[in-house]
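Could you have a look at this structure, given as structure tokens, before my questions?
As you look at this complex, bear in mind that one protein chain is not there, while each of the others sits in place.
Chain nomenclature is as follows: A, B and C, assigned in order of appearance, with residue numbering initiated at 1 for each chain independently.
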Amino acid sequence: MSDGGKPGVAAASGRPTTRARLDRLVLALGGPVLALGVAVLLTSAVLLLSGRSPVEPYVLMIEYAGNADIQVLIVNQATTYYIAALAVAVGFRMNLFNIGVDGQYRLAAMVAAVTGAAFSLPAPLHVLVIMAVAMLTGAFWAGIAGILKTSRGVSEVVSTIMLNAIATSIIAYLILPAQFGEQRGNNLTTGQIAESGWFPGFDTGPGGVVYGFIVVAALLGVVYWLVLNRTRFGFDLRATGASQSAAAASGVDAKRMIFTSMVISGGVAGLAGMPVLLGDSHTYSLVFPVGIGFTGITIALLGRNHPVGIAFGALLIAFLDKASATLDYSGYEKEIATIMQGLIVIAVVISYEAVRRYGLRRQQQKVGEELAAQAASAPGDTSQNLSKGASA
Amino acid sequence: MHAIVGENGAGKSTLMKILYGMQKPDEGTITVDGEQVTLHSPADAIARGIGMVHQHFMLADNLTVLENTVLGGESLYGIGGRARDKIREISDAYGLGIRPDVLVEDLGVADRQRVEILKVLYRGARTLILDEPTAVLVPQEVDALFANLRELKAEGLTVIFISHKLGEVLSVADEITVIRRGTTVASVSPDEVSTKQLAELMVGSELPTPETRESTVTDRPVLSVEGLTVHTHDAEHGDRTVLDDVGFTIHAGEVLGLAGVEGNGQTELIEALIGLKHADAGTIRLGDEEITGWATRRRREGGIGYIPEDRHRHGLLLESPLWENRILGHVTEQPNSRGYWLKPKAARADTERIVEEYDVRTPGIEVTAGSLSGGNQQKLIVGREMSHHPRFLIAAHPTRGVDVGAQAQIWDQIREARHEGLAVLLISADLDELIGLSDTLRVMYRGRLVADADPATITPEELGTAMTGAASGHLEHEEGDAATGSDADGRPDAASGAQNEENEHE
Amino acid sequence: MSTATTKAAAAPRKPVGRSRLSLAQWMLVIAAGLALFSLVRLITDANGITSTGQVSAALRLAVPIGLAGLGGLWAERAGVINIGLEGMMILGTWFGAWAGVQWGPWTGVIMGIVGGALGGLIHAIATVTFGVNHIVSGVAINILAVGVTRYLSKFTFDTMEGGTEKQSPPIESITSITVPGLSDWMRDLNDKHWFFVSDLAGVVGGVVTNLSLLTVVALALVPFSWWVLWRTGFGLRLRSCGENPTAAESLGVNVYRYKYLAVMISGGFAGLGGVFLAEVAANIYQEGQTGGRGYIGLAAMIFGNWMPGGMAMGAGLFGYADSLNLRGGGTNVHALLLFLAILLALAVVWELYRRKYVTALVAGVTGLGLFAYYLAVDEVPSQFVSAAPYVATLLVLSLSAQRLRMPKANGRPYRKGEGK
Partner (left out) sequence: GTSTESSGESEDKGAAIAYDVGGRGDQSFNDAAYAGLSKAEKEFGWDGEDIEPSDGESDADKASRLNELARLGYNPVIGVGFAYAGPIEEAAKKNPDVTFGLIDDETVTGDNIVNMVFSEEQGSYLAGVAAAHATETDVVGFVGGVEVPLIKKFEAGFVQGVQDTDPDIEIKRQYLTQPPNMDGFSKPDLGKEAARGQLDADADVIYHAAGLAGQGVIEAAADRDRWVIGVDSDQYEQKTLAPYKDNILTSMTKDVPDAVYNLIKSVEEDDPQSGVIRYNLEADGVALSDSNPAYQEMTELTEAVEQAKADIVAGKIEVSPTP
């Protein structure tokens, strides 16, 4: 939370000094940097143990990521991850664990693809309709978990795991040629969306096309931050996440909040499939990417539910995903990157925790010192003007 | 019986935790039975016959009394029948009235307190540490507890005892140590000091008492409750009526004190008033408006202030900075927001003001609420609620766990607001506070308002009698009356101890 | 649900903590469920739903889920959320197969448990010592386990005769037992398709036929876990760490030690579930073999209200629905639609009696929908059949009154000496 409290301008004694601000920056950056270092060291140890060069893989990956087309791949992948992670983060902020982002975005992409292919509208409108359908579908699917939680007390962890599997079945059914699908060779698709429904990208020349949806993703991040930190609703949501009982006493309708945030989470999740659908595939088929929701969980956790943190997390994971491809070509096992992902997650959170504790301890000490100083300078000035005497 | 007194944060609990092996001292020695010891963990302390009842209950709700008791001491009597027999034996020996197989969560505070003591006795402790064991008990329960303690003392056990209720301390202790900011400032005998002197030793100032001088009660009703009934349903007890036809009116400038043993419906009443519980029957009116169907937020906006009984659960976001806590509960109101947008700047500035005005001891408003001490947290809450000029204030245990200095401050604030026409519902386990601050007194028992009394004449003991259901209707103060013979639970009465205590207030 | 219940028959019924039902009442409920099943079977002629083969398949499919669930239970009873079960299971499959191939299946079992426990150890270090968010640590372990096992396979299985980088060579199988006379007798009875008797025979037969010794071990672990956790001092201490670690600490319990132990045992159970997959369900290690069973195990545990018996029921439900799906799903699931419709009708009556009209309405509409669908089709499309376990779980969860209660301090960080 230390990154949530931006120093206030008006605050007098509450305003951190430059030194304190620097302190805080060091604390905030120190964690991740330290963690990355530790993760790299541990991975190197694994490499050494298996008789490989402990350094070369990194060099290879970094070199490989120097290619423009790989950079585009990384950015595009990060865009998708970013949205999925935001969806997860909305839930986390409320202490809701939406494991269902995976099912939500797949179902949403499927339904949106069917809708988008069914008709054609002028360009911006077509895209907007598809996005709206995706959001609604995602929201609906998450809403089921929300309703089950508020009305029947079903744990969202269980219900979203179930809903993921059910979404798989529904998609498998709907994509049959007898329903909304078409068979193309050995593939099943939902038909091509007309060009008016494509989201134009940024052509970087040799690197390829960066998804235009990255703009939407960035906007989502801004909106996420604004809503959470600058609106009444966001305050209520965070309060509920911090303490459900305190939020209830403060006037938040906890059940409605749970439902609302689940729906919002699902709506955002619905957009996670859009970069690929609107920017690349223009159809939903059997080869549509899967598992993004789960990666989203990792990234939300890495980014500590903060939009900027999530952006870094998404880029980092996307980098490991894409740049690790080169390891294969050079005779290294690509799994090194997976191992490193796991290690990074652990190392990052451990260092976050260490840094958080350190910060907390310092804060308490400061409070304690201040108190002692105050008490020493003005002992017992509190009850002087009180008369006393028994009431009888 | 050795009492330790001191302000909040003086270091009493810390000292005791060190004695119990839960924290490590940086310097110094501990000597038990003439032998210098180093305690690494509670296990070491237990092995040396030290037992501790903590300031906060150390009980696992979802385990039975038996399980809570044998935990950690399984090797003594097993965890089955033998342990159960032993518990019964101890319970009978000291009249603790323990039922081994109920879940702790189903117990009231007094019973929990007894379970805590049982835990210590079960381990054969020779030295008992009791950290504020009486904070949540009514006088009769306190008496019963002291009777138990005296029995233990008679058997040769040593009791170390911490309390903020100085009268209590003087009545039971054989020796008193006063500590201030981590050091011993005095060692006195109870015969030599009065509560006043003791308080001065503690804080360097006089002991305040809650007292309401002139009446400010008007005839303008602010809150009227009629026929309020609330049922709950839970799996264990089925349907229960927790509030049964409750009705009262609080006028502008009036403090209505509500006495009652915890668990008799006060919590539910508060929750029904603030809108956390839905009323199954009856009406609640605020001013001219009926608010029975209103949601919590609307009620708060309509001018109900709320000082919750459990500030950690209902009053604060412990991990959030002070200024966000200042917004909590009033997010829709000025200066915290305009329209749908928060105004963090204004909220921060106003938090500064509250910290200043209400003497919240903190180095700044960016620190988390959790890093403040309990008393300062409470001051923040009071400041926040008062800042919105409520018409009606629910004050539940407003000074629980707050030291004498801060207590006086909070009382002052309530009195001041009352003077300006605030209506207050005051609920407190501290009967002195209740009597001293209230204009009208009511007693709640088993979800009903069973008695009323005049705070000008009533004594805590008389009130306590009604709280246990032994008296009802209008309570009149009778000179020389030593309350009733025995209380409703059939536990032996020990009113004489309380009598002493009362005298200290003169 | 009731069939699932019967499968948990070997599990103790008592652990359902404060449940107000006595043992006899439970038996009655189970019998009633089975009778209803039988009735549905007679009406629909879908004899598969209680056949011996069905039940024994359900049992085999339920075991890995149940073991993962038990793992979850041990960890969460000590206050540590273990979403890393999946990863620990993966470690179990790998280590189990790796040792199993070389030194025989029982060594594999041991090593699988050790592998899972290693995963548990990492989780414990992260959550207990470093106070990391339990979910993060679990997610990380899941990622790590995938990477590590894949990486290791390239150096081990890939170089073995008959193995590849994704697959181990075959492992010698663990002995299966069939209770000689009883099994055949039950099968005969089951084949008669009599009301109730044949169904009961199917259930009993399913349990006594072709039972791997590892299945026996797994089944025994359910009551054993209950006994340890609720009937020994060790279990009491362990549970106290999940309810109120500060209280436990204040009584001299070394909370860290118990949490470590619990999480490692938890990993061991998950690892055993993995071994079961590698040695009994198949006889090879296979990349991706666990396929999310760790998560399902977690769901089964929540379903079972953090109690071994309830968890076993949940695992049984999953196993049964899975086996329905795999064994000629279409017609069987079709028959179960009727079962569900009847169940929902009963729920409507009950809710009406309790004057919960909205719930009754929702249940009624759902029930009618199911019934209409039952009438409208002859066989459920295979796509939906595969969703059956999940739909059934959701339905059962939302129908059963929600009295879920997780250990109070579950998932909360704990620091020695910092309790209030």
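Criterion: a contact is a pair of C-beta atoms (placed from the backbone, for glycine too) under 8 Å apart; a residue touches a chain by one contact, two chains touch by 3 or more.
The structure displayed is predicted, hence computed values, not measured ones.
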Next item on the list: Give the labels of the shown chains that the missing chain contacts, considering the complete complex.
Entry: A, C
Next item on the list: Would you indicate which residue among C:Asn283, C:Asn305 or C:Thr366 is in contact with the undisplayed chain?
Entry: C:Asn283
Check: Quick one: which of A:Leu60, A:Ala108 or A:Val276 touches the chain that's been left out?
Finding: A:Val276
Margin query: By the contact criterion defined above, which parts of subunit A meet the unshown chain? Give residue numbers in ascending order.
Written below: 67-70, 73, 76-77, 106, 165, 168-169, 171-172, 183-188, 206-208, 276, 280-281, 286-292, 295, 321-322, 324-326, 328-329, 334
Note to self: In the complete complex, the non-displayed chain touches which residues of subunit C?
What the structure shows: 48, 51, 53-54, 57, 60-61, 161-167, 169-170, 277, 281-284, 286-289, 291, 322-323, 326-329, 382-383, 386
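By definition in this document, only the chains that are shown with their structure count from here on.
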Notebook entry, point to check: Centre to centre, by mean C-alpha position, how many angstrom separate subunit A and subunit B?
Noted result: 43
Checklist line | Interchain centroid distance [CA atoms averaged], subunit A/subunit C, Å | finding: 30
Next item on the list: Please list all residues of subunit A that touch 2 or more other chains.
Entry: none
Next item on the list: Would you give the residues of subunit C that are in contact with at least 2 other chains, written as numbers and ranges?
Entry: none
Notebook entry, point to check: Which part of subunit A faces subunit C closely enough to touch in the complex?
Noted result: 46, 50, 97, 99, 148, 152-155, 157-159, 161-163, 165-166, 168-170, 172-173, 176, 297-298, 301, 333, 335-343, 345-346, 349-350, 353-354, 357
Margin query: Quick check on the complex: what are the subunit C residues that touch subunit A?
Written below: 122, 126, 130-133, 135-137, 139-148, 150-151, 154-155, 295-296, 298-299, 302-303, 381, 383-384, 386-387, 389-391, 393-394, 397-398, 402, 404
Item checked: Of all residues in subunit C, those that touch subunit B in their complex -> 18, 231-233, 236-237, 239-240, 243-244, 246-254, 401, 403, 405, 407-408, 417, 420
